[in-house]
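Notes follow the structure.
Here the complex is missing one protein chain, while the rest keep their positions.
When the chains are written out, they are named A, B, C, D and E in that same order, and each has its own residue count from 1.
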Amino acid sequence: MEKIAIFPGSFDPFTVGHESIVRRSVSLFDTIIVAVGVHSGKQPLMSVASRVAMINEVFRNDEKITCASFEGLTVDFCRKVNANYMLRGIRTAADFEYERAIAQINKKMLPEVESVFLLTNPEHTPVNSTIIRDIIRNGGDASQFLPEHIDITKYL
Amino acid sequence: MEKIAIFPGSFDPFTVGHESIVRRSVSLFDTIIVAVGVHSGKQPLMSVASRVAMINEVFRNDEKITCASFEGLTVDFCRKVNANYMLRGIRTAADFEYERAIAQINKKMLPEVESVFLLTNPEHTPVNSTIIRDIIRNGGDASQFLPEHIDITKYL
Amino acid sequence: MEKIAIFPGSFDPFTVGHESIVRRSVSLFDTIIVAVGVHSGKQPLMSVASRVAMINEVFRNDEKITCASFEGLTVDFCRKVNANYMLRGIRTAADFEYERAIAQINKKMLPEVESVFLLTNPEHTPVNSTIIRDIIRNGGDASQFLPEHIDITKYL
Amino acid sequence: MEKIAIFPGSFDPFTVGHESIVRRSVSLFDTIIVAVGVHSGKQPLMSVASRVAMINEVFRNDEKITCASFEGLTVDFCRKVNANYMLRGIRTAADFEYERAIAQINKKMLPEVESVFLLTNPEHTPVNSTIIRDIIRNGGDASQFLPEHIDITKYL
Amino acid sequence: MEKIAIFPGSFDPFTVGHESIVRRSVSLFDTIIVAVGVHSGKQPLMSVASRVAMINEVFRNDEKITCASFEGLTVDFCRKVNANYMLRGIRTAADFEYERAIAQINKKMLPEVESVFLLTNPEHTPVNSTIIRDIIRNGGDASQFLPEHIDITKYL
Partner (left out) sequence: MEKIAIFPGSFDPFTVGHESIVRRSVSLFDTIIVAVGVHSGKQPLMSVASRVAMINEVFRNDEKITCASFEGLTVDFCRKVNANYMLRGIRTAADFEYERAIAQINKKMLPEVESVFLLTNPEHTPVNSTIIRDIIRNGGDASQFLPEHIDITKYL
């Protein structure tokens, strides 16, 4: 059976920490779909289309990695793309509690999809999108926290 | 002295986890008042009246358990109904930190009311109202996370 | 039905934090049995008999509170004394994780006994027996962390 | 080299816990600047000017302690006032995870500024501005959680 | 490249929680080696040989799953068996902190081996070998926490 994993998130923006999780786990799966969730409500930094475009640029040389956006429940998107794994990174104990609740509920709703976790590398532990977004909004230089060779200003 | 406990929360919606905490602790108290707090601000899934109606249906055969809504501080509601205990469930370490702060502040403001905690059963650990609300809003089937025999659509 | 709670622990020594939990919850139960668990292995500061004697002195004026020692599983001691509740205090998130595992396993082994938790008062949060034991062993003055009017040297 | 620390926060309101951190660390530094961050978005309880005025009243007899407001990134404010330290208090493990991410990112952006932490005294552990703000908004008496001799109603 | 994972642990005893992690992840790998670490020091409940025998019985019908014991560093055992993944289960935030440190150190020592994590199912969260060992040592019935159809008394 083909191993299809989705890597769901808001990715506003996609950081060097996200990139690292995908690259470290690519050998585990046949396909990884970076899945940009569309949430109404809070004002995003980047449009969904910009996020998808930027992620596609990051992985433009990786045939196994694609990017798509989705609305609604993550389990419904898994059904739609025939994913059998969800991939997530965990940085801290606070992340862990949240990820556990989500993974256990998803497992109850769609038992055939397994959630698989990698722990972020130490140097990526403090990198989270909320902090990075705040730096960019205040005109700071966030390039060290973003994938290499990516010019975020092209996507804002 | 009569033992009156309130079980305060938003209950948007009231889940199978909430129900379990109330049922497991009913023998400790003479009366448990499920107290639906009214918070302005974020857009709720269910109206306060619907939440009270649903909770009343869940416990329609339990004379010791009633439901009411309240505005303002929980300690003021305790004074109003002569409660001497607050009952709360704790699922995770993240919950714990928040519950501890609230309980300790309440104790400072109203020392004669004691906060009593039960820990959720393992199978209810991931069930929290935020996740369940998200499932319902996206058209998913959340019935396994709600009290048995309750048709949530009647209350939306 | 009579409400009998055990308050199990090592109590080497019994601290002002333990005392507070018992006193704050005494109105909830008809009887509280402070249950000193006998563990082989690590070298204790106080003998089990000394711990029982000291706890009895602390509560000598409280008819509802007794003290006993026990060997073996806590659930077996509950069966022996017909307890229907276990009482525990929680100080920190680290405590919480441990207490949750124990309570959930006990619930699986003896479903009719419910574990009930109080959170320690803020000033007692740092008081744990390991640290207090270390102070006493090194000749420090630990009296502010022990029940009032108790002379620990009588029990060493 | 002069030791200049900023103590950044929202301080809506400034609590007895914040005051304690500043007073306990004043001997470590030549100057402490309590730095009120201006955030757009959520509706504050107190205006920024009121917060600065209240903090100035609290420390009116302390020459080493001043107060200022700032917009934008905390590292940029450090540069502006030549601060070489950031001072922060930590209450709980949940605080810790957040503080660690912020401190590590700030260190990456401005390596010459060191973040220094004190842990709150036990009695201040549950005091956080969100809870205190909620008490004040609901007409409760929060004076025991605010600096002594401060009449908050003057600043609302 | 063949995907070989080791699942290292003490497994004293191997529980229903361990079994679940292995079964849920078996489709991810070509081979899973349950690797029983030999630690001097604390007195075990079961001999290493008994642990291996019991685990072999649990997975006697699963060709992809084998069991072996090892001494020394886990990274050295990975080198010996050409493993490219380490598999671990995480139950709680307390587990998480420990697992993260181990995984990050292992990654530094042997970068080509990736640690992959599954989170335990809710009902297995409280099941840890220390508690189960304590039940067995005190003559309690731990069968509900052990793999089905396994008679632990054969292995003690």
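Here, a residue touches a chain if its C-beta (ideal position, glycine included) is under 8 Å from a C-beta of that chain, and two chains touch if they have at least 3 such contacts.
Not measured: the values here are computed from a predicted model.
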item: Omitted chain - touching chains that are shown; value: A, C, D, E
item: Of D:31, D:50 or D:121, the residue in touch with the unshown chain; value: D:121
item: Identified contact with the non-displayed chain, of D:66, D:104 or D:138; value: D:104
item: Which of E:18, E:51, E:100 or E:124 contacts the chain that the document leaves out; value: E:100
item: Sites on chain D contacted by the missing partner chain, in the whole complex; value: 1, 3, 24-25, 27-28, 84-85, 90, 93, 96-97, 99-100, 103-104, 107, 114-119, 121-122
item: Contacts of chain A with the absent chain, listed as residue ranges; value: 92-94, 122-126
item: On chain C, residues whose C-beta touches the chain left out of the figure; value: 92-94, 125-128, 131, 134-135, 138-141, 144-145
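The definition used in the following text is that only the chains that are shown with their structure count from here on.
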item: Farthest-lying chain, centroid of Cα atoms versus that of chain B; value: E
item: Chain pair, A-D or C-D, that carries the greater number of C-beta contacts; value: A-D
item: Between chain D and chain C, distance of the C-alpha-averaged centres to the nearest whole Å; value: 38
item: Centre distance in Å when chain A and chain E are each reduced to the mean of their C-alpha atoms; value: 29
item: Length of the line joining the C-alpha centres of chain A and chain C, rounded to whole Å; value: 46
item: Residues of chain C engaged with two or more neighbouring chains; value: 93-94, 97, 100, 103-104, 122
